[in-house]
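Report on the structure given below.
Just one protein chain is left out here, and the rest sit where they should.
Just so it is clear, A, B and C label the chains in written order, and each chain counts residues from 1 on its own.
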């Protein structure tokens, strides 16, 4: 699965893109964030306040409770500030 | 006093501008329209339906009952259709 | 900055927008209207009341600048004969934030239709006809909660 990070999330985790093999028991974006945070202190720090995070699965905005079933690309980022 | 006519009012009375000496007893725009209509059949026809007429005194929009006291320029025209 | 122009000849959209963008950073909203051909009109003629028209437009622009704290407002209106597809009118506003620019732009075009002395005559083939004022234009002007002059 491809993971993408944008804006300060990208800076905090130290990369904009990585490829992972998703464990079978990680079923939602929240579970994915927990799994990544447990692996690395930088991720733990970046994902500490979940109210500051938004997500997309295969380029569609979703809530953090969304299922990862069938997902090929997951993006984690702050609330958007364009325009 | 200068009288100006615009759009179909101008075409109906046959001129866009004329200069008149206003009789002392003509005190409002309505009275002016009556006086002009009594003088000439074309004016009588143009001014027959007063609901189709608007007016300005010295380039400010006014109602037909407005006083002519001190007026130098009176304009008679249909409702506006710009933009 | 207030810029009002009533003149025959094409409206230069790029030049007018450059004028208002030059004086600000933030938000610029614009509206342009052009002659519709879809109802068979082959020529549109715009008559106006010289002097009174410019004064009415300048007063309208000044009103919008004060009401929305604009950095600038532009009103350009073409007069004389024009063809389908050609611009009749351009309104543009500048403000630090988007809501003021957008609202003021809508205000200016709504009020211009009821407050400024212009008259349209349409030609369709050999038929020439003065355009009637529309109740929907009065209603649009009145939603801004300032009574429109009865014209």
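In this text, contacts are C-beta pairs under 8 Å (C-beta built on N, C-alpha and C of every residue); 3 or more make two chains touch, one makes a residue touch a chain.
A quick note: this is a predicted structure, and the numbers were derived from the prediction, not measured.
The shown chains contacted by the absent chain are A, C, with contact judged over the whole complex. Considering the full assembly, C:17 is the residue among C:1, C:17 or C:131 that touches the omitted chain. Counting the whole complex, the residues of subunit C in touch with the unshown chain are 13-14, 17, 21, 24-38, 84-85, 96, 98-99, 101-102, 105-106, 109, 140. Residues 4, 6-8, 10, 54, 56, 59, 61, 63, 75, 77-83 of subunit A touch the missing chain (whole complex, contact as defined above).
The rule is simple: only the chains that are shown with their structure count from here on.
Between the CA-based centres of subunit A and subunit C the separation comes to 49 Å, rounded to the whole angstrom. Centre-to-centre spacing of subunit B and subunit C amounts to 26 Å, using the average Cα coordinate of each chain.
Residue positions of subunit B in touch with at least two other chains are not found.
None of the residues of subunit C touches two or more other chains.
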